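I am attaching a structure below and will ask some questions about it afterwards.
In this view, the complex is presented without one of its protein chains, the others remaining in place.
Residue numbering begins at 1 within each chain, and the chains themselves are lettered A, B and C in the order written.
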Amino acid sequence: MPDTSSNQDRAGQVEAESAEAMEARVRASFKRQGMMATLGVDLVAVERGRVELALDHDDRFTQQHGFLHAGAVTAVLDTACGYAAFSTMSPDAAVLTVSFTTNLMAPAAGRRFVMTGQVVRAGRTLVVCRADAVADGAARPFAIMQATLTAVYDRPGIVQ
Amino acid sequence: MPDTSSNQDRAGQVEAESAEAMEARVRASFKRQGMMATLGVDLVAVERGRVELALDHDDRFTQQHGFLHAGAVTAVLDTACGYAAFSTMSPDAAVLTVSFTTNLMAPAAGRRFVMTGQVVRAGRTLVVCRADAVADGAARPFAIMQATLTAVYDRPGIVQ
Amino acid sequence: MPDTSSNQDRAGQVEAESAEAMEARVRASFKRQGMMATLGVDLVAVERGRVELALDHDDRFTQQHGFLHAGAVTAVLDTACGYAAFSTMSPDAAVLTVSFTTNLMAPAAGRRFVMTGQVVRAGRTLVVCRADAVADGAARPFAIMQATLTAVYDRPGIVQ
Partner (left out) sequence: MPDTSSNQDRAGQVEAESAEAMEARVRASFKRQGMMATLGVDLVAVERGRVELALDHDDRFTQQHGFLHAGAVTAVLDTACGYAAFSTMSPDAAVLTVSFTTNLMAPAAGRRFVMTGQVVRAGRTLVVCRADAVADGAARPFAIMQATLTAVYDRPGIVQ
């Protein structure tokens, strides 16, 4: 349970950052993820507190019944949550995942999957997000996530 | 909360299956996972209720700081739990993941990662597992999972 | 990952049940919970797939800093999810909790707390819900839950 009071200086930096600068910051970090490139994930939309990703079905990422593997689904849900959280952080923060819970409610069957992460509440360092995974424009998600992310500052080897 | 009474007929089938037949059943299913082949995961050891997997660091599966992506870590933890559960199921069952929680306690930094899943308790259809992820033979895990799996019978398109 | 096809007969029973009968079924089960009586929880609203509960702060249910204990918060979130799921089940089903994840995002500080559970997706036996806990009419929740419930039929000692 993080505190909810904001660090004043950093809150000021968040407010001062333009939407364009924030999106550029998210896209630059996203591009450094080997995993997203390997899975072929598109960064569809970035708003402060909300990130939408998408990927196509690929037999290289399946489980034993031919559906998208829970690990691939989770990789994209986690990344959607991570960047939703990152988009609300100070420009000098890096983001790391603390934990997440994924529910797989139906097989990941389809051609194209959209994963959307949204910030529920951002504390001084910890940020809690929810995410949904939807197949082929369905009304209901086939998987959901509840995630805890943390802002990290001044740690060697961990930048943005 | 699953029931804990065993289905008598299926329990009989589990007992009747040799360790060799069980391991062959697990290995055959594992080989059908495109995701495990893509990640280069080795099926190191299979016992009834315990499965050990391993993979090497690969830049194709990293997050933005160059560590193994939480989604890649989770894919292997989930698979270790899935086959640990599957190894205790009746030979005519398929296994699906219901949900899991992953805690990332330190960056996935290292050359080789070992993920071990173990059954905590198996009910009639639901099986609960825990798994640990360890880097380069460290004493403590850098990530852990608590997972719920389900046995599925006679569902079209979902076999073993 | 439950299947999503409905059991035909039971789906028929769900459709045939009136909103009044469903609400009476939920209220009768809720009344049998010693824990809800002890915590003084009110069943505020029941719709198919959505249940709202409320309780007042009480020093008997606090943690060491005087806030409502995470266990008390979770008891009400879990019950909100349980009856949200139960409200969508066949009248002959009982409901049990499989698992849940709670995030405590701020101290449970306030005089009155409202916990609302909603069904995200209902499969043949497993139902996934989300719930929010809000203090004193705040805009943002201080705690959230993601839960997996199961319908149980014909199990000795477990009815409705």
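Convention: a contact is a pair of C-beta atoms (placed from the backbone, for glycine too) under 8 Å apart; a residue touches a chain by one contact, two chains touch by 3 or more.
The shown structure was predicted, so the numbers you read here are calculated from the model rather than taken from an experiment.
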### Message
If I consider the whole complex, including the chain that's not displayed, which of C:33, C:90 or C:118 touches that chain?
### Response
C:33
### Summary
Among the options C:13, C:62, C:90 or C:118, the absent chain makes contact with C:62
### Summary
From A:96, A:119 or A:144, the answer for touching the chain not displayed is A:96
### Summary
Logged for chain C, residues touching the omitted partner chain are 29-30, 32-35, 37-38, 58-66, 69-72, 74-76, 78-79, 94, 96-104, 107, 157-160
### Message
I need the residue numbers on chain A that touch the omitted chain, in ascending order.
### Response
1-3, 96-99, 101, 126, 148, 150, 152, 155
### Task
Could I get the residues of chain B that touch the absent chain, sorted low to high?
1-4, 70, 101, 103-107, 120-121, 123, 126, 128, 130, 140-142, 144-146, 148
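To be clear about the criterion, only the chains that are shown with their structure count from here on.
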### Message
Between chain B and chain C, how many degrees of rotation does a Cα superposition need? Round to steps of 5.
### Response
180
#### Entry: Whole-Å gap separating chain A and chain B, where each centre is the average of the chain's CA atoms
24
## Note on the structure
Whole-angstrom distance, CA centroid of chain B to CA centroid of chain C, is 30
### Query
Approximately how many whole Å separate the CA-defined centres of chain A and chain C?
28
### Query
For chain A, what residues touch not just one other chain but two or more?
101, 103-104, 107
